Each structure stands twice: as structure tokens, then as C-alpha cells.
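Right, I'll just put the structure down here and ask away after.
In this view, the complex is presented without one of its protein chains, the others remaining in place.
Moving on, here comes chain A:
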């Protein structure tokens, strides 16, 4: 039997630079609908192995000339760069036209090595893509429950190195990716090979802002056009998270989780500069990051550390332990875009939900367990009383600090 040849994501494209929608309208498997920028993403029934992404009408995008330039660019690349594109990038290969309207794009389907069997809650296994979201974990149980081996330090390093290699290529051609995140890169178990998706929304020199709160460059105003400098920040954050498995809003915490010799060495320094400098132009080029990753032997990540102390440089100079607590108790409104909280930690004496019969006064019955096997909150109220009291006392103490305690008793 002849071994199946892996599809080259750009070089094996059977499409012209522009494809009429009618040629790819027949849908095979629908991958996603109403997902982010796309109205639908499906495998072409006429061209298996190739995906058609149709954009939401009216969505702000880069000018069509940018997409056309991206599509054409690999033809100008030297063999080594083209090989990296074909192996690790879901590069746009054709612009889809619906009459005069640019309707979408054709891209290669992710190669099979980026798929794994995953054990679900029911015990059944599903075949799914392995994205960085699954790599950035420190809970070993997370992998065990899913039937996966825990990622090794060598795997983590390989993923980080391969991500940086892609970053180097993009920077070389002044391509701004912008959307480095948990969801946009796949990785292969064992080899650490990566596959970067959503390449069709790249910009040249700069691109539209993409909102992704745990990845946003703090040195750049929200809504700004993104650049290679913001990509350097985001890739550095991604590398830190891949190396350490540490999630959370603060890259400094992931940096603190690096092994001491790495943290204090040139790799740690370059990563620290990339994620903390207030001057984006000071962020080192990706080639430097890649070179250091390539020369770093395998290591064991340190245990997840507490967030960096105030001594570490930070763009946010507010003392966190007081201000953020006060903010969570203050009158800041809830809303779709602003952080919010309760205003006070309201802890009912009877924490269990009412399950009253219709047309009665509001009862305070025990919770209805329903049919889940996981409802832990229906323990008798007495066993929760110490916790309730502790939470209430804590809330009062915090209110006192914020100067709001009198409002409860006035």
C-alpha cells in the first residue's frame, strides 16, 4: 500500500486565485456556523480536504487586495519558507466570489496528525482537533480524564519553538497575524508540530484590531491597528503559556513559573522584555526568540507560582490587593463590556434553591436534585453553615475596608 502523502496546504491547491462560489457551494461536512467572523465553514463536497469559509456579510475586513497578496505570496518564497507554509500554516489559497462580492476564502483542512481521540464525560471517545487550549494546563487530571498522556517538557518546548518559527516567517514577510490565542493553533502530540489557522485575516504591515482579553497588548490602546510589535507580545505570551501550562490573565505569572535557570537566562529575559516593556518597539524580533528556544534543552516547568510581586515592572501600577477588591465591591455597573461584580457578597442563610409548587408563597425547600449525578449543593444546610458564616464575615471585612460597611445596616 502506498503511504498517504500529506497535503501541502498551499502548494497542493487545485484552485485558481479566485474561485466562483458556485464551484465550491456544495457542502460536505459543516465544521462551524456563525463562528466569529465566519457565517459558515465547511469542507467542499467537490474538493475534499479543502475548506470553504464564507464571511458574515458586512463584516469589517482588510481590503481584498491584502487577501490577494497573501494568496499569491508563497509563490515568491524560497523552498524552505514554502515548506514551512505547506506544513504549518492554514494559508488562504483562493478568494471566493459571489458575483461581485468577495464572499470568502478557501483553505486547507488541518492534517490528520493534529487530531486525537478524546474521552468525554460519558466515557465515549470522539475524534477532535488538538488546539493549544489543551496544552495550557497544569492539572494532570485534565489529561488523565481525557485519556491523554501528560505533555512532556520536550513536547512543550517543541510546540513553542515551532510557533516561534512560524512567527519568524510571518515577520519576515511583514505579515501581521494578530490573533495568537488558545484556539488558533493546533499541535501534534509527540512531535510538537503546529498548525496555525485563520491565516486569511492577516494584515500586511498592520491589521484590524482583534479583541481577545487575555492576549491584548497592554501597551497598545484597544481598537488600534495591530502590528508586528503586538504580534511579538502575543507570541511571547503564547510561548510562556505553552512552556509552563499556566493559564490566567497575567503573563508575569507564567514567566514566574519557568524553571529558575531558564527564567534568569537569555530566554527568560527576552520573554520578560516582550511581555512587560511599555515600549512595543523594544520587543525583540521573533528570530531572537526562536533562536533561544531552538538552543534550549528540555526542562521541567516549575510549579505554578503566585503572580509576580510589585517589584516586577508592570504597566498597571495599582496595588492589586486593595483596588481590585474595592472595584469588586463598588458601584461599578454590570455591562457587556465592563468588568463587574456583586457589590456585596450576598450569602443567603439558606443557600438552596426554592422548588415550590405553583401558586404558593415562596418556599425555602431543599433543592430539587434533578437527575444530575453531580449536584453537590444539596447537602444539609447545617453542614454549610460554617462556610456561609465565613463568607459573610469575609464580605463584611472587605466592605469595611472599602468603607461601605455602614450601607448594610443603615
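Assume a residue touches a chain if its C-beta (ideal position, glycine included) is under 8 Å from a C-beta of that chain, and two chains touch if they have at least 3 such contacts; residues count from 1.
We adopt the following convention: contacts and distances are computed from a predicted model.
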Can you tell which of "VWFA domain-containing protein", "Alkylation response protein AidB-like acyl-CoA dehydrogenase", "ABC transporter permease subunit" or "Aspartyl/glutamyl-tRNA(Asn/Gln) amidotransferase subunit C" UniProt lists for the chain that's not drawn?
"VWFA domain-containing protein"
Touching the hidden chain, out of A:134, A:277 or A:296, is A:134
Which residue among A:212, A:273 or A:287 touches the omitted chain?
A:212
Please pick, from A:101, A:145 or A:282, the residue that touches the omitted chain in the full complex.
A:145
Mind listing the chain A residues that contact the chain we can't see here?
33-36, 118, 120-122, 126, 128, 133-134, 136-137, 139, 141-142, 145, 181-183, 211-214, 247-250, 306-307, 320-322, 324-325, 328, 334-337, 339-348, 351-359, 362, 367-377, 391, 393-395, 397-398, 401
